[in-house]
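Structure first, commentary second.
Each chain you see keeps its place in the complex, though not every chain is here.
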């Protein structure tokens, strides 16, 4: 039986069946399926900058025929000291059915889920959840290989600051893939051990079907971290140089949540290379967000 | 005969008949009536931050099927020294039929009303007018009691800085309600005497059907006022504590234009309590703004 949920805030909500349903629906949208929900009002509340996630959600919303109501946090009553709860209560009173939100505070959505009928779709909370990114990653893998069972996935880089690494690893494992981690050892810790081992980068590369690079999120570093970080050093030690990429299997794919720090995580020439799925991920993101929004809308209509 | 008006800028434009017409139309929209004006172009020019008024107008506009054209004052040619008059002339030339505006300068709209065909809808001018707030207040009272005649309305708080207190008092009196004021005596002056008396808060509470709280607008205080203002003191002396609310008649309602300063004007627990109409006011605001915009549109079509 299909699981319904009012809000879409956490990767933990996604079991195997839900993952497969969402992927199937997103692939159908990509193949040309359409849907129209013109009575649904949505507002995108981005308290952190993001071109790609914000724009992707807005295209998804318009493709579904939703009414998109603009919201600029820098001009909002949050400046007059209004709490996030009262902002959501306000939007609910005004008739906003869905609030797509990004906010720097982890778990910001906890207190917003029971106060009104407005559904919360989490588009990123600090270093926490980012379920639509996880789902578009999974869709891209599924689209490439047709299955998850037996795939070997390597996740490389700044695991500790990543919104997505932990939830991708958990769901991929659950779907039958095996996961390994690499990158700077200091960014790995025992909390990842249940999902996969930590291995050296040159050992990892020839084995994987999917190489998931993580973004070095310099903007989340503290001052000490930022000063000690040398881009060229990172690239030489932990980045995918053209030489390292030659160790990949020919059918292996390179993924990255973007924006890429060119010549840090990945050699610039490889960003648009034949094994890169980075822009395919973005493209798929629109269709996956359509599927996720539709799931919320259907739950509301059945409520 | 129905009064038509090209612009909607001041509470003074609203006589009893217009008030009743607008309330009836807003209540019809709330009950499901629809209208569609897809050839009308509207732009929302907010030179002061406001989540709720801006969003409420935009939802109203989209429910009426208008084309909403974005306008960001911080990116506009006003930065190149363009006058407000030339901005409106420009929007008119470009085909904007209605400009919904909030601006800190009182009476900013005076010089904008004769220069072009673009209708001005005033969404707040400094400490001056805010006709859509007045009308949604009246709609909420009418919806609750079914009439105005004989109602006792208490208006409490920062009357002197309030956009709405004076116009609400004037129209309510005209419609047959009686009005009293309370709060800090320094914020009352003789100019309010023709609408109602100033009475002590504990004398007022048992008598009223409608308790209209005003927002303490700290952001409009000068430095001396702000320094001497203690939130807890205000709450104890002039705020609606839970103890004071117990003096209200059971059928009395609590209103507030929002955002509420919780535990200043009103005890936090009462904001969403059973007598509070605060979120109903916001909800009604969308339908009232639909009625107001439609009135402007019909005047344009008959011109």
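By written order: A and B. Residues from 1 in each chain.
We take it that a residue touches a chain if its C-beta (ideal position, glycine included) is under 8 Å from a C-beta of that chain, and two chains touch if they have at least 3 such contacts.
Keep in mind the model is a prediction, meaning the values are calculated, not measured.
The complete homomeric complex described by this structure file contains 3 copies, of which 2 appear in the displayed model.
Just so we're on the same page, only the chains that are shown with their structure count from here on.
One copy, chain A, sits rotated relative to the other, chain B; on C-alpha atoms the angle is 120 degrees to the nearest 5.
Averaging Cα coordinates per chain places chain A and chain B 41 Å apart. Residues 41, 43, 67, 69-72, 74-83, 86-87, 89-96 of chain A are the ones that touch chain B when the two sit in their complex.
Against chain A, in their complex, chain B makes its touches with residues 46, 49-52, 54-56, 58-59, 62, 70, 72, 219, 258-262, 271-272, 279-280, 282-283, 285-286.
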